[in-house]
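FYI, not all chains are in this one, though none of them got moved.
A and B are the chain letters, set down in written order, and residue numbers restart from 1 in every chain.
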Amino acid sequence: MKIEEFKKERERLNKIIMKHSDTVTKRFFALDTQTYQAGALSAKQKELMGLVSSIVLRCDDCILYHLIRSKEEGVTDSELIETADIALIVGGSITIPHLRRMFDKWTELKNMEEK
Amino acid sequence: MKIEEFKKERERLNKIIMKHSDTVTKRFFALDTQTYQAGALSAKQKELMGLVSSIVLRCDDCILYHLIRSKEEGVTDSELIETADIALIVGGSITIPHLRRMFDKWTELKNMEEK
């Protein structure tokens, strides 16, 4: 799925989940947003920490979300590769299929930027 | 994948797995069925427990299977939302992509029912 499609599908599903949610869900979503705001750690550092967690837990949608946010926060190729290395060493070869797809999406994100 | 396609694909694959199975597999499948039958806990309660386990373990196919069964057992919107809340709090934001897809399928199940 292309990144633009991913974003649209995510938006469509977010509307559905919000229609089926009570205060617990809504408060959790608010907390989730609050967690990644700049504080003692910068927004960029936090996105990379969300990313590394998503890779070791092997959640493609979570990886793509934090990858898009990392690009917005100005993460460089080298910073992404070192993040991938930590995930690979901590989580093992089981993370490789997710890393492959992540770098494919990274390439797509960089191509979108160049246009 | 639409629910009807999911059911057909599941049936097709079940035939293949049964062709490649010995007594261990067959007995495990029998035990799996037996586990969700009404006892001290009702069938509905058990399906919701199968569902919450499938969400925290993040298995989309297992979620969809228990979701369909939950609908058959008369689970309501509120009961499903509270089940989702427990999974979300226990399992964290990593479960969100699965919850999004679950509520999308729930909407489809409710639309099927109305027809």
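Here is the rule we use: contacts are C-beta pairs under 8 Å (C-beta built on N, C-alpha and C of every residue); 3 or more make two chains touch, one makes a residue touch a chain.
Please read these numbers as outputs of a predicted model, since none were measured by experiment.
Colleague: Please give the number of copies in the complete assembly; 2 of them are in place here.
Modeller: 6
Definition applied: only the chains that are shown with their structure count from here on.
Colleague: Measure off the straight-line distance from the CA centroid of subunit A to the CA centroid of subunit B, and report it in whole Å.
Modeller: That pair's centroid distance is 27 Å.
Colleague: Any idea which subunit A residues touch subunit B in the complex?
Modeller: Residue list for subunit A touching subunit B: 10, 13-14, 16-17, 19-22, 24-25, 28, 32, 53-54, 57, 59, 61-62.
Colleague: Enumerate the contact residues on subunit B facing subunit A in the complex.
Modeller: These residues of subunit B touch subunit A: 58, 77-78, 80-82, 84-85, 88-89, 93-94, 96-97, 99-101, 103-104, 106-107.
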